[in-house]
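Sharing a structure here in structure tokens format.
A single protein chain has been removed from this complex, and every other one stays in its place.
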Amino acid sequence: MSMLAQLLVSGLCSSSVLLLTSLGLVIILGYMKVVNLAHTEMLMVGAYICYYVYQGAKLPFAAALAIAFAASFLFGILIERLIICHFYGKMSETLLATYAISMLLKQLALLLFGKNYKKVDYPTTEVFTFGSVYIESYKLILAGISLLVLVLTYIFINKTQMGRKIRSTTQNRTMTECLGIDTRMVDTITFSYGMGLAGLAGAAIAPISTVTYSLGESWLTNTFMNVVMGGVSSLFGTLASSIIIQESVSVISGLSNSVTAQIIVLLVVIVIVRLKPEGLFTSKEKR
Amino acid sequence: MMDMIKKIPINKYIDFALFLFLATFPFYQKTYWIYVMSGIMAYIIFALSLDLLWGYTGLMSMGHSVLFGAGGYMIGISCAYINHAGWVRFDRLPWFLALLSSETGAFFMALLLPAVIALFIGIFMFSGKIQGVFFSLITLAVAGIAELFVVNQSTYTHGDSGITITSRTILSNSETSRLTDFQFYFVILAILLAVYLFCVLLMHSRTGKVLKAIRENEGRLTFFGYKPAAFKLFIFVISGMMAGLSGVLFVRVQGSINYTAIGINLATLVLVWVAVGGRGSLTGAMVGTIILQVAETVLSSAFSGVSADFAQYWKLALGAVILVIVFVIPKGIIGTIIEARQKHRDRMRKERIRQKEEVRYHV
Partner (left out) sequence: MSEPNILLEVRNLSVEFNGFQALTDVSMKIYEGELRVIIGPNGAGKTTFMDLVTGKTAPTAGRILFSGADISGKSASDIARRYKIGRKFQGPNVFDNMTVKENIEIAAEGFESLWRSLLFRKSKTFKNKVSDILRSIDLYDYRHFMACDLSHGQRQWLEIGMVFAQNPRLIILDEPTAGMTADETWKTGEMIKKLKGTHTLIVVEHDMDFVRQVAEYVTVFNYGKLLAEGPLEEVQKNPEVIAVYLKED
């Protein structure tokens, strides 16, 4: 019983990590309908930034997060303007272009930083114990960060003027342009925000990951499936979906091993997505 | 006769030149390059299988390597079992892999397993009304799962070390009936030619045209009485078997197989080959694969002395090449050539029509 409690608790912690790493994709895949294969490479970029800023330059951890967000945001502006904006609506081209970007990022990282794994220390090292269940304090902080980023993103999209522009552009571009809004600028901001979120997530997960050029690879399938199942543009849908996925993996891995658990859960997610491609938690669009 | 020759599309000439090149290649090349080109030919068959699915039918599979690797692993596991490879600890094969105890059985399984996987995925996906992007994302997920699965089932697959096989034949695992590199090259070339002719026949037939129509406007097709799902399933299974066949050839040439043959990296790489060459012409798939793989081999031997990091520089260059292609020639090398030819021909035709109308209205 106590093992179950432990599994559930660790599951919740991994859920928050999955949520955090998926949020950028909700924006780019969900709102912009851009299949961004470079998304998980931004996690890698954020992790390296964290290594050099926090581990290397010994700046506060929060600064590492902020710098990772800012740098990724700026990078997003660069590639959106140079590359991505030319291929909106063309899926094959976008896929190839973002794949090329992800390849370039990976190989640059390998060339610049080498093959050795880098390690980032935990910002906090206490471990809390509740009965027979233990949680590392950093995992709690990570959960807090994800929820905070989720809420801030929600506010940004739904309560600010920029967010309103984003929503109107993605729902009816022509009309938005008729209202005098610069949709190209909106696209750039939206895309860069999504990239920024990915970079931020990467920095946040640096302490619990092996920081290496291939960090992004293991996240690709999970983040995409998570976002699609949650209802591609639904923030809270992705929260629910993260919890469902990671709790299931956690519990099943208690019974067998973690790889089998991942495979089983991924297969179930595929079935769910096929049966309900609009996601588990989208509200039906009014036509 | 001249009319018939005029009707031959320009890319068929390139195909002919390509096969001529491949047929004469071993006569002036060293063993190393014969070995390399044999592997490339296996990859060409793989790229052709993707072109049928993506280029002609519009189904962008981001996990085609699963079908390739499934074929390859059937041969690998069978070989390891029959030859009692050192790492093999299991006495009996599971019932569904029973055929792997014989070499011909393994070859059969190498075509059957990918076909069954394609059948399952196809029935699962095409029976619903989901859009193309979901097909791509789900096949991507399947590739991710396959990679995990293969490494996890190390009892049969030797985990991330992969399986090494020793024989150089199609159907046999014995040490003695090895073909020479030269002979084996021509066996593969013959298979490639047969596969190519099959693809040409199929794609120029009415079925091929229906598949193109599915790519162009699947919804409209239903109002003409078609059930696209049946056609999509058909081509997916055919494509799967071809991919499995290419996996067999690959393992036989390479002498080994590991999880990289079934995972996301190869799946995305084959998409690049077909995209660079140009999809939907068969020629593009072949040309793209040859150019990129030859370039990689040439540059790698040129640079291996200079820098141990060649693989990284190559991938960097590849990324840049992809971006250039997507910007400058989005239809790929062959696609752009075909388009230019079509435009030229259209101009000639328009001129002829104009002349006809002049005659008609000036009498």
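Which chain is which? They are A and B, in the order written, and residues in each are numbered from 1.
Criterion: a residue touches a chain if its C-beta (ideal position, glycine included) is under 8 Å from a C-beta of that chain, and two chains touch if they have at least 3 such contacts.
Everything quoted here is computed from the prediction, not taken from an experiment.
Colleague: Tell me which residue among B:81, B:231 or B:273 touches the hidden chain in the full complex.
Modeller: Counting the whole complex, the residue in contact with the absent chain is B:231.
Colleague: By the contact criterion defined above, which parts of subunit B meet the unshown chain? Give residue numbers in ascending order.
Modeller: Residue positions of subunit B that touch the missing chain: 205-207, 209-210, 212-213, 215-217, 220-227, 230-231, 234, 342, 345-346, 349, 352-353, 356.
The rule we apply is simple: only the chains that are shown with their structure count from here on.
Colleague: Which residues of subunit A touch subunit B in the complex?
Modeller: So the residues of subunit A in touch with subunit B come to 35, 37, 83, 86-87, 90-93, 95-97, 99-101, 103-104, 106-108, 110-111, 217, 220-221, 224-225, 228, 257, 259-260, 262-263, 266-267, 269-271, 273-275, 277.
Colleague: In the complex of these two chains, what residues of subunit B are touching subunit A?
Modeller: 60, 62, 124-125, 128, 130-134, 136-138, 140-145, 148-149, 151-152, 264, 268, 271-272, 275, 309, 312-313, 315-316, 318-320, 322-323, 325-327, 330
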